[in-house]
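Handing you a structure now.
What you see is the complex with one protein chain gone and the rest in place.
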Amino acid sequence: MTPVTSPVRIQATDASDQPERTPQLEDLYRSFEHQLLVPLWTEIGELMPPSPSSRAVPHLWRWQRLRPAAARAGELIPVGRGGERRAMALANPGLGGQPFATPTLWAAIQYLNPNEDAPVHRHTQHAFRFVVEGEGVWTVVNGDPVAMRRGDFLPQAGWNWHGHHNRSGHAMAWIDGLDIPFQHYTGATFFEFGPDEVETREAPDRSRSERLWAHPGLRPLTRLRPTPSTPLLAYRWEYTDRALSEQLALEAEGEPVTVEPGHAAVRYTNPTTGGDVLTTLRCEFHRLAPDTGTAPRQEVGSSVFQVFDGTGEVTVGNTSWTVERGDLFVVPSWQPLVLATEDGLDLFRFTDAPIFERLHLDRSHQERPGA
Amino acid sequence: MTPVTSPVRIQATDASDQPERTPQLEDLYRSFEHQLLVPLWTEIGELMPPSPSSRAVPHLWRWQRLRPAAARAGELIPVGRGGERRAMALANPGLGGQPFATPTLWAAIQYLNPNEDAPVHRHTQHAFRFVVEGEGVWTVVNGDPVAMRRGDFLPQAGWNWHGHHNRSGHAMAWIDGLDIPFQHYTGATFFEFGPDEVETREAPDRSRSERLWAHPGLRPLTRLRPTPSTPLLAYRWEYTDRALSEQLALEAEGEPVTVEPGHAAVRYTNPTTGGDVLTTLRCEFHRLAPDTGTAPRQEVGSSVFQVFDGTGEVTVGNTSWTVERGDLFVVPSWQPLVLATEDGLDLFRFTDAPIFERLHLDRSHQERPGA
Amino acid sequence: MTPVTSPVRIQATDASDQPERTPQLEDLYRSFEHQLLVPLWTEIGELMPPSPSSRAVPHLWRWQRLRPAAARAGELIPVGRGGERRAMALANPGLGGQPFATPTLWAAIQYLNPNEDAPVHRHTQHAFRFVVEGEGVWTVVNGDPVAMRRGDFLPQAGWNWHGHHNRSGHAMAWIDGLDIPFQHYTGATFFEFGPDEVETREAPDRSRSERLWAHPGLRPLTRLRPTPSTPLLAYRWEYTDRALSEQLALEAEGEPVTVEPGHAAVRYTNPTTGGDVLTTLRCEFHRLAPDTGTAPRQEVGSSVFQVFDGTGEVTVGNTSWTVERGDLFVVPSWQPLVLATEDGLDLFRFTDAPIFERLHLDRSHQERPGA
Partner (left out) sequence: MTPVTSPVRIQATDASDQPERTPQLEDLYRSFEHQLLVPLWTEIGELMPPSPSSRAVPHLWRWQRLRPAAARAGELIPVGRGGERRAMALANPGLGGQPFATPTLWAAIQYLNPNEDAPVHRHTQHAFRFVVEGEGVWTVVNGDPVAMRRGDFLPQAGWNWHGHHNRSGHAMAWIDGLDIPFQHYTGATFFEFGPDEVETREAPDRSRSERLWAHPGLRPLTRLRPTPSTPLLAYRWEYTDRALSEQLALEAEGEPVTVEPGHAAVRYTNPTTGGDVLTTLRCEFHRLAPDTGTAPRQEVGSSVFQVFDGTGEVTVGNTSWTVERGDLFVVPSWQPLVLATEDGLDLFRFTDAPIFERLHLDRSHQERPGA
């Protein structure tokens, strides 16, 4: 990734809404370039399109190919100080080779061999892990060891110390989501190294954060101030699965609790505010009942999805794929998304939506199911 | 309860900071009375004391006496339209015979015979039920039947339709908490009658609200707007008990999660905001481990406690009682509270604290444990 | 003002919705009284009316009578430590002789002779002064001297030190508004004495708070944190008058900026939040153009109005008065208010509305002008 700083070059075209290219105009444009000035009138089509036009493109990464690539990295690449993590990021083909799934989102597969430690560090980037298969790793957050198992969602708010440790006899892979591209672009990044090994080898079934926080609607009296990001470090599959099953059961009883027919969904939230689990990242889980199709939906902001279970057809803009367990795909800003399944489909999703909502730049459009 | 409107009468005393009572002054005071004017200088001691001085006094009601009185009412008083509820309110002896536990809080024991319905109505007053013993009643809120069982806390935000139905073969008693005195005093009350019988005889183990909302940190995608009061209609004892046990276990492991040594506590919260469960009422559960004593604590605002389990010594200001299961006591504003127990003590508590916090009038003072 | 604590006495009537008064019932009620219990079913009509039913009643105090009464107090009553202020409060005839304009609001005329000091103190009660006539007094708030002149509104958030000093050769009267009744009832009051004389004899035209804060839309970079109440200590008549004139002029140009035809109004706000000037008190200024009448309006919460200029007809519920400069009147909760004027009417108003809004208990109803 080598960003090149280049001089200004004005792309004056002969387009109908551009002034005629006279020698005087050429002189003017040369003087602009010399002064590091760029006219709006030559760039407005690119800069101010009628609706969002992202450089990112829809793309799919197959778990069946990612997983062996990660395993091969497990053989060749050590994990340690400096490189910090054996993580391989999805690089959207529209983004010029940068390791970014979308302009704002980082998505990577991370891989840890038996008994390996990923060293402790902290950074302002918000992060989470989501586990599509396996178990055996504990992520240790500020000294609190958090088990990672299939279906678990493990948020990691910025500036908390964290490292990972594989306690099991087999390797484990999972996905990491972060706001690295957003913080990189806007210049907000701080980073510090911690110890090379995690602080504790304890491997409890439930983290201390869960024992303190994972009680519905109950809050410890000693933790009453809202925190911008969640203090709960694990959202277990058992609860997510049950919440989705109940939504579909309530729908069957006639209650209007689903997003659309056959489409249940939950958002992971910060129990101290009821809002998004991380200040820059929205994380959700969607379940489509068998024989369900969604209405096309457009949103400002980009998403990454991972298939957790089942199979289905995904259409993003003009691109369609058949997807199965572990597959990851990207939905750029304002591209219409349609999901369909015959045998049921479980999907994890994360987006940059909180950025737009907090700045009042959010918009969405969904066609009516019957329209 | 007969409020009497009386003419103004100025209590001019000979106190040292009062002007001498000359005939001219007497004339002035008579003209004030005639004009419906009252001087500040004669009243300031009462109106603006150095610290809060409530008319309410500390008082204890024994469950062993309340329960039989309620049962006798069950024999003599029908439940139905007009009277609405077989509820008997605690009348603080300092409040002139009004049925108010404190100037802002209503606390009552309610009693329902087998197969009785308490008719459906709605009101702007916020309410909850807390169950110290028994089961068999379903409260039906906007058509959603909610089971009531020992240890459960069942909030009832203002302006929702609700009635109760006893499905069991035995009578059931519980306590109601409301903000009736506050809304009565300030003039905010609206009330409407609904059907005479509850809408449904269904008696499910879990209400629809729990199936939708009682998943820690998870929020249905179709219910993303914050609501001022909680949408969750039941906070089950199973969760409360576990949260408190975990706090004491974490404390034993060295984690600073308790209010003070041996004193665990949770607040019931609105999952859409992380804040108080009802906009005017704060509700909490406190657990004291065996051989625990609390440091004296003063707060602006008044509280009502009910002993859920165990025994202990309670001191409010200069008054002390030995308490046991079901006993209810009142802590007026700014009166110091001390709790102590040898064999452990579980306490439900509700207060008007959200009123003061939202108006930035809250204050508290707690002596340091070792001080 | 002597609150009497009386034993509980149950007002069991023979009304149709009450159980028949048998000897057993009488026994039950006696046992309730003995236990300090009051049934809901005998009190519900009073406690839970269909709409707000305040004990306060509409009432008018004439400035032409208040002003001389205050002047007479100026001759007979010294101002000093203990009595603190030469203030005479409006006592609503429905509130049993208490010096309260409404259940939540205190309104008083205060009077200061030439060269007198009202001693320095502070209290949690929020306060303001509004000047209907005269000038010459400086109120000194945390050492900042603030001139008081006709038309000025001078807020005084709780817990700030303040005293008053008359620098002129003539006496001055103004009105004070506070939330004394609310804080007295709920038990939130703290009070402290300061020096007997104000800290400074400076008498600048503009206070330091105005020099720092009274610039529209501009905020000092050193004062960026929101404060619950306003840091601006004077809202000058010049600005209020101009804002109202502009509203009427804009209306005449076809802009929909008035409350209703001919009815301009501004709210005094906290520049750090855009919200109410004091956390418990809303303060507004209303101007009716000549030949204007308002549509009936009902609100939860009570108000006190003072006529600043002009004359008009005021109707509150079933009571009507012709009003003129200085007259004060009370609108109890939910009582319909109608204003009408032939020659124009300027009105200052304050209410307890922020209490209800912050607790989500606010409601209002206004008939359509043409309805």
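In order of appearance the chains are A, B and C, and numbering begins at 1 in each one.
In this section, a contact is a pair of C-beta atoms (placed from the backbone, for glycine too) under 8 Å apart; a residue touches a chain by one contact, two chains touch by 3 or more.
Note that the coordinates shown come from a computational prediction; the quantities given were computed from them, not determined experimentally.
Participant: Among the chains in view, which touch the chain not shown?
Facilitator: Computed over the complete complex, the missing chain touches A, C.
Participant: Which one touches the absent chain: C:Glu26, C:Glu75, C:Glu192 or C:Glu246?
Facilitator: Answer from the full complex: C:Glu246 touches the omitted chain.
Participant: Given the contact definition stated above, which residue among C:His170, C:His215 or C:His365 touches the chain not shown here?
Facilitator: The one listed residue touching the chain not shown is C:His215.
Participant: Going by the touch rule given at the top, which residues of chain A touch the chain that is not shown?
Facilitator: These residues of chain A touch the chain that is not shown: 1-9, 11, 16-19, 22, 24-25, 28, 31-32, 35-44, 46-56, 59, 61, 65-66, 69, 72-73, 76-78, 81-99, 103-104, 108-109, 123-125, 158, 180, 182-192, 228-229, 279-280, 300-302, 332-334, 352, 354-356, 358-361, 363.
Participant: On chain C, where is the contact patch with the chain that was removed from view?
Facilitator: Interface with the chain not displayed, on the chain C side: 208, 211-224, 226, 230, 232, 235, 239-240, 242-243, 246-247, 249-250, 253, 255-259, 265-274, 277, 284.
We adopt the following convention: only the chains that are shown with their structure count from here on.
Participant: Which of line, ring, star, complete or other matches the graph of chains that touch?
Facilitator: Contact pattern: an open line, chains touching in sequence.
Participant: Which chain's mean C-alpha position is the greatest distance from chain B's?
Facilitator: A
Participant: Could you say which chain's mean Cα position falls nearest to the mean Cα position of the entire protein shown?
Facilitator: Minimum centroid-to-centroid distance belongs to B.
Participant: Counting in whole Å, what is the centre-to-centre distance of chain A and chain B, each centre being its mean C-alpha position?
Facilitator: Roughly 44 Å, centre to centre.
Participant: Any idea how many Å lie between the Cα centroids of chain A and chain C?
Facilitator: 53
Participant: Touching two or more other chains, which residues of chain A qualify?
Facilitator: Where chain A is concerned, no single residue meets two or more other chains.
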